[in-house]
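All remarks here apply to the structure that follows.
Excluded from the complex is one protein chain; the other protein chains are retained at their positions.
Here the chain labels run A and B in written order, and each chain numbers its own residues starting at 1.
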Amino acid sequence: MNAMIGQPVRRREDIRFITGRGRYTDDINLPGQTYAAFARSPYARAKIGRVETAAALATPGVVAVFTGADLTAGGIGPLPCGWLVKSTDGADMKVAPRPPLAATQVNFVGEPYAIVVGETLESARAGVEALDVQFEELEAQASLATAMEGVQIHEGIEKNLSFHWALGDRTKTDAAFAAASHVTRLEFANNRLIPNAIEPRACVAAYDASTEDFTLYTTSQNPHLERLILAAFVGLAPEHKLRVVSPDVGGGFGSKIFVYPEETAAAWAARRVLRPVKWTADRSEAFLSDAHGRDHLTTAELALDAEGTFLGLRVKTRANLGAYLSTFGSSVPTYLYGTLLAGQYRTPAIHVEVDGVYTNTAPVDAYRGAGRPEATYVVERIVETAARELGLDPAEIRRRNFIRPDQFPYETPVALVYDTGDYEQSLARALTLADVAGFPARRAASEARGKRRGLGYSCYIEACGLAPSQLAIQLGAGVGLYESGEIRVNPTGSVTVFTGSHSHGQGHETTFAQVVATKFGISMEQVEVVHGDTGRMEFGLGTYGSRSLAVGGSALVKSAEKVIDKGKRISGHMLETTPDEIDFEEGVFRAKGTNRQMTFGEVALAAYVPSNFPEGLEPGLSEKTFYDPKNFTYPAGTHIAEVEIDPDTGVVTVAAFTAVDDFGEIINPMIVAGQVHGGVAQGIGQALLEHGVYDDNGQLMTGSFMDYAMPRADDLPSFAVDTTVTPCTHNPLGAKGCGEAGAIGSPAAIINAVTDALKVKDIAMPASPERVWRAANS
Amino acid sequence: MKVSMVVNGVPRELETRSNALLVDLLRHDLRLTGVHVGCDTSQCGACTVRMNGAAVKSCTVLAGQAEGAEVTTIEGLGQPGALHPLQAAFQETHGLQCGFCTPGMIMTALDLLESGERLDEARVRAGLDGNFCRCTGYHNIVRAVLLAAGANA
Partner (left out) sequence: MYDFAYHRPQSAAEAVGVRQRASDGTYLAGGMTLIPTLKQRLARPSDLVDLGALKELTGIRLEGRTLTIGAMTRHAAVATSADVRRAIPALADLAGQIGDAQVRNRGTLGGSVANSDPAADYPAAVVGLGATIRTDRREIAADGYFKDLFETALEPGELIREIAFPVPTRAAYRKFRHPASRFAVAGVFVADFGGSVRVGVTGAGPCAFRWRELETALAGKMDPAGAGTAALDHSRFNSDLAASSEFRAQLVRVMARRAVEALAG
């Protein structure tokens, strides 16, 4: 039974999903429910004049109309950004207040400025159309490239610059470049992405006038954080009067971390109309209003000596924040980006500068990988390019610069301490799995058919389980980064596990049950995992940044150990010995050296039916832990992409994709492989297909699946996935985190392969057919 | 207006609006919430059901167009404890994560299985190109369909 950790246990949550019994937010219907629709700005930047609501209110079925002014008058404050970044001069980042509903000015297309509540969705929509609004259109600044020179968007924020942030030693880095025998330079964009979880955002909000309690069902990756922000910063309701429930959620990828205007306004409206209010985004709204991802312009330079040893890395990035700072928008292009620029290498001097700028586009925030894909793209593109310029094998240049296993713990020049790793091992495994030795023959075969073939590497590292709280708070985080885990052993010996992590596809109901069942030596069927409801568990910080197992799982291990300790005290009493004299193994408490024993279930029953317990031994068997990690975890690995290109049409076919990842100890290899598959698909999507494009007027040109290319089944190959293991040194599971690695490593691998096939230095993402065709024929 | 159809084997007569979609009838009137809506341009396939034995996007069928039709949703396939082999294959191969696209994916895959064609990876991938999944990268979905087809997964 101890073998349960490490086994590919089939997921228990699947049964409800494959039979249509999942319960997502839009599946919830409350008696007397109304429907909300939002009036959204058609302009990228405009002053809002008079908003005439009479015709809307007169529309059949319309229950109420609220504008930004109504929310302000109702005491609803702006949506905060949860991470305060400071500029190099010590000044705080400049924050443009973001009211849930714009009252005086709109700053991106799709920004909501009124909510209409109707008896039906159709009537609410008709009400929106009946609103009479006077806009005074203003010149917009939609382009990131010209954002610091163009129109000033927000009062008091010059050059549209929120912060100029830097990390690393500039002097040392400059010196490294001065001593270099070769410098490789690249300028590129990291393309804007639109997350597109297949379930759109939604909420159902209810207010009980008798108890003054709110219940908000919503598509959130972190219901407690949503409650905290709505209570403490937005002023919706006191925290103890607000219950946030996040039921089954159809994917998040970061986009459901944030506190958005729509859920906030709908919840507030529920109190005003004294009926439940439901809102479900349609896909067009999701495109306009979900936080987007990436969107950097970067110049990177790598200094090397004649042998290809990295001497220094210099990076300058302009990061798009969108029109407002989203919940964690400031942390993504700074602490989650600059700190990863050492990659897997011993580069001794690194300096990075980031300008975080506003544009008249949707806010930009964390999307799968959040800063780390951007950092990996910088490092792995420039390393590959340097290898080509120096005539070195791309695997060899990496090997020469890897941090060696005996150098851990390794402190990078960009503020991280890697605890463990073995980069050469994963590279070697990937080279074998990808049959790199056979590549020349495959390339020749492609060329014989008039095609071109390329191979690209990416040796990524990432940092997950953002931690510890003290450091994060010093760096500007507005919340701690621990996780809670509570284990209640019921009198019959079954176990209810409460986790502050949230599962929206990750399979926690299975993995966490594996962990706890293994710890207790009981069957998984005896373990229930509960998540996603502020009314059921005490607190939690939710799921993002590949943190759930390393942080949330560790909290459960700690709680399990506490339960076992208490079980020893109870069984010690019952077996008439001392707790020190009790061994716990395979679900049995046994007095050492005797055949006297109690099963886990017997101890549970004894805990709730206490017979003559001594003083100091409380009844009950329930423990909780707030686990605050000592450090990040550092998953790392090698991705190898092999592509074939049709030079006539520019179509890139991913012929093979290999990922060898070191996630530390693995609880469920089946689920881990699935996480890699999904991440790699999103990374291939970024490299070849996906691009969120605004025109110069700030109109979103890729506002539907007709224009925004989502990876489909026939765009992708099957993936070759394997793992190596160096256990994390500082958490009790030895686990590192696997949710984002696929999306972090893969874009660079793909573009390295495409540029290898085309024999060009660079090509922009996405490497679309036209771009590839032009590059192939230039 | 009234429409009649047989849903998951049960004859239904429903009073509805002329501009109601089949997906509205299924989700709201019949509370068959296994049918999902993921887009508004008939691309994502989350709303796929079978109508008269063929996979269709129920977000792009008007209620009136389904008059007299036989409609099968995910709820009309196997039940817990008595799963359809395709459902079982999705669990066996980890062919789902968040589960939102899964019902539509299964209903489309059912068409493929029943087409009588010889299925291989390329055919399955082409056959599923009207269903988006953002979680799995399709890798294990393809394996699930091949497993259910008895092909080498």
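Following the convention adopted for this analysis, a contact is a pair of C-beta atoms (placed from the backbone, for glycine too) under 8 Å apart; a residue touches a chain by one contact, two chains touch by 3 or more.
Predicted, not measured: the structure shown is a model, and the values here were computed from it.
When the full complex is taken into account, the listed residue touching the unshown chain is B:A55, out of B:M5, B:L25, B:A55 or B:L83. Where subunit B meets the chain that is not shown, the touching residues are 1, 17-19, 21, 40-43, 45, 48, 51, 54-57, 59-62, 64-65, 67, 108, 111-112, 127-131.
Within subunit A, the residues in touch with the undisplayed chain are 122, 125, 129, 284, 648-650, 689, 691, 693, 701-702, 705-710, 715, 768-770, 773-774.
In this section, only the chains that are shown with their structure count from here on.
Centre-to-centre separation between subunit A and subunit B, using Cα means, comes to 29 Å.
Of all residues in subunit B, those touching subunit A in their complex are 19, 27, 32-41, 43-44, 46, 73-75, 77-80, 83, 87, 90-92, 94, 96-103, 106, 121-122, 124-126, 128-129, 131-142. Only residues 8, 10-11, 13-24, 26-27, 122, 196-200, 248-251, 253, 280, 282-284, 504-507, 670-671, 673-674, 677-682, 704-706, 710-714, 716, 718-719, 742 of subunit A touch subunit B when the two sit together in their complex.
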